[in-house]
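Encoded as structure tokens, the structure appears first; notes follow it.
The complex appears here without one of its protein chains, the remainder shown in place.
Let's look at chain A:
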Amino acid sequence: MSDHDDLHQRLSDAGRRWREGLPPATEAVRHVAPPQRGPRRWTVPVAAAAAAAAVAAIAGASVVLRSGDDQSPKPPVATQPTPTPTPTPPPTPPTGPPPSPTGPVACGPDDLVAGAPQTEGAAGTAVIIVPLTLAAGAEPCTIEGYPDVALLQHGTDLGLTGTHNTAFPPSRIRMAPGATADVSIGWAVSHYCGNVDNDQIRITLPGGQILTVPGFGQSSCSPGEQGSPPWVTSVTRQ
């Protein structure tokens, strides 16, 4: 088959030459260290690898990220070599003494509002991320735990009970004006064989508040696939 013999070979050779012309990726991002509890630096060295084609080898320019005690990285703030994490005293453990009578209490049914959901996806799994903020006029409060989710079709519960994504255990999130937390709901919608039209998702937050957001849409699957239930993360700070 000439298609396979000539152009396939030409593409393979071009791809190989192109890969050989690229700087090694290990020079592009040498170290990715997640943040720990307490303020700490995140170091992501960047070699500006592609620029090496035009400029002499650039090795180890670093991008320093900072993170707070919510275990979330912040955008890069510097591009200098900074390989050493800065040790800082850990913050007070969130599981310490119970809040004082004047401290934040658990968020109630009217304390939070949902922002516009974001939808992301890969490999047939869609993820709907619902941002939560403190409602106008509400007092600061805390939220902790997994929401319950129900997938609805024209108002009817499809009976697909969401499983908990246990990779990251729930932590107490303090909601104050300007603070944001997320609920992430994933579903292999394009692999679900129930042939349903999930037009709404009902989310019941740990404090009892009920939110409704647009659903995943029409499901479909390939022959031989089986459906799997959606999953939901604990409320997390992003």
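The definition used in the following text is that a residue touches a chain if its C-beta (ideal position, glycine included) is under 8 Å from a C-beta of that chain, and two chains touch if they have at least 3 such contacts; residues count from 1.
In the analysis below, contacts and distances are computed from a predicted model.
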Omitted chain, identified by the protein name its UniProt record gives, among "Phenylacetate-coenzyme A ligase", "Branched-chain amino acid transport system permease protein", "Nucleoside-binding protein" or "RNA polymerase sigma factor": "RNA polymerase sigma factor"
Listed residues A:Asp13, A:Asp110 or A:Asp197, member touching the removed chain: A:Asp13
Options A:Thr163, A:Thr204 or A:Gln218, residue touching the unrepresented chain: A:Thr163
Hidden partner interface residues of chain A, rising order: 3, 7-8, 10-15, 17-19, 21-22, 24-26, 28-29, 31-36, 44, 46-51, 53-54, 63, 65, 71-73, 75-76, 120-125, 127, 129, 163-168, 184, 186, 188, 190-191, 222, 228, 231, 233-234, 236, 238
